[in-house]
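Encoded as structure tokens, the structure appears first; notes follow it.
Other chains dropped; remaining ones untouched in position.
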Amino acid sequence: MEQKNTLKNAPKDILIITTGGTIEKTYDEFDGSLENRGTSIKNRILSKLRLPYTNIIVHPVLSKDSLYMDDADRKLIAETIAADLELNAPIVILHGTDTMALTANYCFEHIQNITVPVVFTGAMVPMGFDDTDATQNVTEALLSAKLLPPGIYISFHNQIFKVPHVQKNKEKRTFEEI
Amino acid sequence: MEQKNTLKNAPKDILIITTGGTIEKTYDEFDGSLENRGTSIKNRILSKLRLPYTNIIVHPVLSKDSLYMDDADRKLIAETIAADLELNAPIVILHGTDTMALTANYCFEHIQNITVPVVFTGAMVPMGFDDTDATQNVTEALLSAKLLPPGIYISFHNQIFKVPHVQKNKEKRTFEEI
């Protein structure tokens, strides 16, 4: 009985693959630059969320503005996801918004047999700003990764988009279904 | 084509029924009290989220610490939910944590034919505190209300619990499956 309860409420793994993007840009006081410099999602977002039933594994792969990603980067991301499928845990991917749909489409076309939910997200404003949407988007992506069936998605601004039917709407500063 | 896109990306309604609870307690500078005094979810949480595809309707019903709710309050909440089912929109209910499971069970037993997702949530720390879990819980409840099938749930700390298989764990300051 006790054991059964323990199993029922045991934390489940979620893998977060970080690739950079606006969401992870940080400010350098010394030179005044706002750039990608590795991941700080643990300190800036995860430490402020309450996740008693979730065991987060952070897997940093790239730290790039997505405008500067090329096909080699996309291949690396897709291969990382494909390799991580064997963990049998939902996957959240932090990615710049400018080419997020492009990378998600690349993964959709190149990864065989998606066996877990793979949820891309990012932000219009870097984490660490008062009015960032990073915390909202990560919170939503982590929950959607638990609730969605296997497949590739973009989660953004309280909306789930099924890849490849999604694009960024730069004027509206969000994503939209196509 | 343009019209089709508009329909695809049209905002969808979510109804938020507020009943009080820790999540909605506010501080009064004049007398130093921390109490339920109507709803402030619009100013304190919704205004800080980006919800381009979500049209929130706030329906205040009660403003009570859930320790002081009785069966008449639960009857009122259940009847409100039952009446609001005709809107055919997902429903989120803000409620104190101490008797949230009791009220959710009451609704599970008394509402016939639940045709939308009905998601209870609340918080351990009132909105407006630095370390509140209110924003996280509301963000998650709004998304789960879009993704879950019809039924009654408690959404809390990145976990979805199916009513009636859920209770508060006071020592762990969260909910758990039973």
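For clarity, chains are labelled A and B in written order, and residue numbers in each chain start from 1.
Assume a residue touches a chain if its C-beta (ideal position, glycine included) is under 8 Å from a C-beta of that chain, and two chains touch if they have at least 3 such contacts.
Since this is a predicted model, take the numbers as computed values, not measurements.
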For the entire assembly in this structure file, with 2 copies shown, the number of copies is 4
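As a working rule, only the chains that are shown with their structure count from here on.
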Rounded to the nearest 5 degrees, the rotation mapping the CA atoms of chain A onto those of chain B is 180
Taking each chain's centre as the mean of its CA atoms, chain A sits from chain B at a distance in Å of 26
Note: in the complex, chain B contacts chain A through residues 5, 8-9, 48-54, 124, 131, 133, 135-136, 139-140, 142-144, 146-148, 157-160, 172, 174, 176-178
